[in-house]
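Only one protein chain is missing from this complex, and each of the others stays in its spot.
Let's look at chain A:
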Amino acid sequence: MTWTPDHPIVSIRDVEKSFGTLKVLKGISMDVMKGEVICIIGPSGSGKSTLIRCINALNDIQGGSITVEGQEVHDHKLDKLALRRKVGMVFQQYNLFPHKTALENIMMAPVKVLKEDKAKVAERARSLLKKVRLEGKEDSYPGELSGGQQQRVAIARSLAMNPDVMLFDEVTAALDPETVKEVLVTIKDLAAEGMTCILVTHEMGFAREVADHIYFTDKGVIVEHGPPTTFFDNAKDPRTKEFLSQIL
């Protein structure tokens, strides 16, 4: 079956995942349409990060299925490169390559993995740096950049692969409150351009403002989900209410 944009770009069905005997995901399902922004919130250890790591096959799953553009992710015959071209990921700890400059970090994957022309990639990398508001930092090494700047380089690095879906795994959790904003603005710009984004986040204000749909997970299941206004103002499940009352 070839995928068309009227079907979910990411479809998660009854996904189960265990680390040894510890069951982390106990039957999670969600659909994400192209251009949607999804925020997954919930207490630590509820399986949020594990879930989005399963979407680009950094983690394997024991049950259920995940498809991206109609293609099963956890298929042994899956071409992981093809998947990872479609799905970009940004991590909590930035994970830039410390021995490469900002520009080189962005250029590396398109040049080495996609074998694209170096000069063209350099041009694209520069415009991506401009887009994340880091003009003039081309030749800085990650160690010379602040956390927020590093994270924006990491976002640009992911975008350089021209992904269809972006995954953000608590990307502001390691930042101080001032730099959180600069990263969130970058993500907001992306969302406004129509990029499909799946975020795990603790930034409730941001989720409310940007998300099309919010999922609340606890103990490996989705407790409640809905559009932000319904979710934040009219939460029904007692567990959700308790969580929200402690945060807001």
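By definition in this document, a contact is a pair of C-beta atoms (placed from the backbone, for glycine too) under 8 Å apart; a residue touches a chain by one contact, two chains touch by 3 or more; residues count from 1.
Criterion: contacts and distances are computed from a predicted model.
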Could you check which of "Sulphur transport domain-containing protein", "3-isopropylmalate dehydratase large subunit", "Tryptophan synthase beta chain" or "Amino acid ABC transporter membrane protein 1, PAAT family" matches the UniProt name for the chain that's left out? "Amino acid ABC transporter membrane protein 1, PAAT family"
Hey, which of A:Met33, A:Leu78 or A:Met108 is the one touching the hidden chain? A:Met108
Provide the residue numbers of chain A that touch the chain removed from this figure. 56, 58, 80-81, 84-85, 88-89, 91, 93, 95-99, 108-109, 112-114, 141-145, 154, 157-158, 161
